[in-house]
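Only a single protein chain was left out; the remaining protein chains are all shown in position.
Lettered A and B in written order, each chain numbered from 1.
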Amino acid sequence: MLEPLLCDLSVPGRVGFRFPEPDVPLAEIPENLVRQNLPLPELYEVDVVRHFTRLSQLNHSIDTGFYPLGSCTMKYNPKLNEETARLPGFAHLHPMQPIETVQGSLALMYELQEWLKEIGGFAGVTLQPAAGAQGELTGILLIRAYFEARGETQRVKILVPDSAHGTNPATSAMSGMHVIELKSDDRGNVDLQALKAECDETLAGLMLTNPNTLGLFDENVEEVIRMVHEAGGLVYGDGANMNALLGIVRPGDLGFDVLHYNLHKTFSTPHGGGGPGSGPVGVAAHLVDFLPAPVVTILEAGDEGMELPPLYGLESPPKSIGRVKSFHGHFGMMVRAYTYMRVYGKEGLRKVSEYAVLNANYLLARLRAHYHVPYDRVCMHEFVAEGRWPDAPDIHALDISKRLMDYGFHPPTNYFPLIVHESLMIEPTETESKQVLDEFAEAMIKIASEAHSEPELLKNAPQITPVGRLDEVKAAKELVLCCAVGAYNR
Amino acid sequence: MYLPHTDAERKAMLATIGAERLEDLFQDVPAKYRFPELNLPQALTEMEAMGELQDLAWANESTHDLICFLGAGAYNHYIPAAVDAILRRGEFLTAYTPYQPEISQGTLRAIFDYQSLITSLTGMDVSNASHYDGATAAAEAISLAYANFRGKRTKVILSPNLHPHYRQTIHTYNHGSPLEITGEQLDISAGPEALIPMIDENTALVIVQYPDFFGRIYDYTALVEAAHAMGALVSIAVNPLALGMLKTPGEFGADIVTGEGQPLGIPLSFGGPYLGIFATRLEYVRKMAGRLVGETVDNRGQRAYVLTLTAREQHIRREKATSNICTNQGLIALASAVYLSLLGKYGLRQVSEICYHKAHYAAQQITKLKGFELWNQAPFYHEFVVRCPETVKDINAYLLEYGILGGYDLGQAYPQLENHMLLTVTEMNSREEIDLLVETLAEVSNA
Partner (left out) sequence: MNFPTELKYTQNDEWIRIEGNVGTVGITDYAQDQLSDIVYVEIVVSEGEKVNQGDTCATVESVKAAADVYMPVSGVISAVNEELADTPENINSDPYGVAWMVKIELSDTSELDDLMDSGSYQQLVESKD
């Protein structure tokens, strides 16, 4: 039986929390502005803690098991990060305090900007974007501002390869750009002929995920970037797959003009069931002046001899596109990412990517004989297999995914990228041991065999989960999106 | 450390792959850029890293060290212990977006609880699973309105009394769009009636704040009626904690409610992560961006929850989506759900009223001082504007010497409000602290 809803638990008169009574005289409250009814639950602390603890137990999570969700980089989230982010000096700091009182935080942000510049090979970084999608939006707005400043307002075309993340087209459209989809060639690279055909004076840029969502490093990446640059366009990098590149190659060296990082993927900040993320953006020198305001800067240099630290402050770049959210970004996520990078150091970060790639290729090697891999090359941190067999026509990738749950694993990403039929996109990450990878491989191989011998095991999966397959049509047609108003106070 | 492989395991894995060395896996990377020497610090142990981070944190003076009267969109409130205890559960903390509902009912149910609590609090029909923060939620209201009128209405009216960061974000989001964004030129001392003459048949949306950036509270019923008479929508950006005692935007007839959810159990954390509240009426649900959880049944006949109306979202609609948003603020929405569940009907009204009373006590005491007066006579919630005899910068520097974090310097965002300070009082400020503030300001006024 599932945990009841909050509204079903509520008991009139129960009190969960009391504040000290006011120690000041009571002021008059304007009657016309007072609400009569506050229909919130009436619970006590035990109800609340048990309710949410029981809910938590219905989740699969990294802390409880393997989570090979492609393009999501579900790596282990170190516990230390949670402690440092909660240090009172960070957690209880108001964003508008005088800068003299927040030098520790500004120093941390400044260093993080510097490190991200170094890792990506960029001249400037903003930490403000709240998530990868907002980093993308920021990147495209930067490209547009750049062309506006140059008077090249006819450049409104953004090329998006068909292997790109689904956010890319939405982001471009949101920024007032015109989106053109580019084909991939049969090795999973950008099709150079298709690219050439679009390289004209209306080209604003190319959004390139590299390694792409097939987990493949584009073999022609330098040529692709050169072609876009020669046509006068800029190249945007979707950094969702940066976990393959730390200390391996710097996108800025390859010629990328702008790239967003996902602190919640590459730099281990927890996904939290869907957020908060953090999507800093790195840019080449010609885009630095357009970065969102504010960025952290050194106002007065320090003096190492005198052991005088620099004075950090916030500054608006001269041609800034403006602000993309309140305050300075998701600072709590920055503390976690900073902690992570500090623990790994430069050698460690390269190891992260090397092991992420090692783990993916190991799984690929173990599964190749059992699942068709349409673009079969040495992969980077992830790879895409097909979840279908000609001799098991009723089985879909979805069935394999659901069956994996019965073996205690989170499924890979399904039905993405769109260019592979029945795709299973598998990203093990560097924090999984050989034992876990072997157990997963064994389960996948067993499922491949079940698909042929006992397909109903897949069709009826999952069996051991708290709930079975859901009626999604009912959810979308008979919308129930909250407890009925007033349900708490029956 | 967080990396598992022994040398023997690494060798065995490479053998399975058929590669000799790890480096062989990176042949596709152009050789001249491969394996750059990064200028980054050396690795630290956990103990060393903790020490370094502690040093950085100690270099700050937090609201635990200072007496805080600073607000302006981020507020210093007490966070009950149970909130963080739930947030630290690895099952919530380290899960991804609940795309696989069979093994994500915890996250899905928590979001459904959140949606229910937000609709009750705001008096609206539906809430999404949240946006990034108050500023981006306000910007997404414009996307909803624009989509609702299918681009045929192109005017958006922003109250000049909307948080400056929200307005700046809206301008960034809409730079180069066909929308005309107006209203900010109006007199900031006027009430919402000043917006009414601007509303016409080309107006898609009117955005106001409640309490407004200056802390003032207005009944927006007449404004909403005037907008509806022209067929326009109204979006109200709220402080959700104030709704513990104040009439809901739903009662005003608002079409959209957005807000900064940070006061609901979320630490200040130097500006984020916070919580973008977004609620609307059922008729607009398909134009609303962001994730949404709905109730259904599973194949065993059990009540169960799933992400629904996903066809609206960027990964399906691609370039036709209302917004490119993917994530919500999952964990932060959970924090606010635990906070609202725990405080509930009694506690939320209590804390909401305490803030109101304390702020009014402070305002009353400060305006007794020579040279200090209230800028505006409109009713206010827990923030108010004081005209000061000196620059706010000088006053705040003086206050800081006494361990007091003074109010927001309004001259930064509103040139006409030079020497005006926005002061905020919450349940965290004792009467003694308020009296200390008043005494210290008195020294300024006597100087």
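As a convention for this text, a contact is a pair of C-beta atoms (placed from the backbone, for glycine too) under 8 Å apart; a residue touches a chain by one contact, two chains touch by 3 or more.
In this text, all values refer to a predicted model and were calculated from it rather than measured experimentally.
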item	value
Chain not shown, its touching partners among those shown	A, B
Among A:79, A:196, A:226 or A:477, the residue in touch with the chain that has been omitted	A:477
Sole contact to the chain not displayed, among B:1, B:229, B:282 or B:311	B:311
Which of B:286, B:303 or B:431 contacts the chain that the document leaves out	B:286
For chain B, residues in touch with the removed chain	150, 286, 309-312, 316-317, 320
Where the unshown chain meets chain A, residue by residue	472-473, 476-477
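Here, only the chains that are shown with their structure count from here on.
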item	value
Length of the line joining the C-alpha centres of chain A and chain B, rounded to whole Å	20
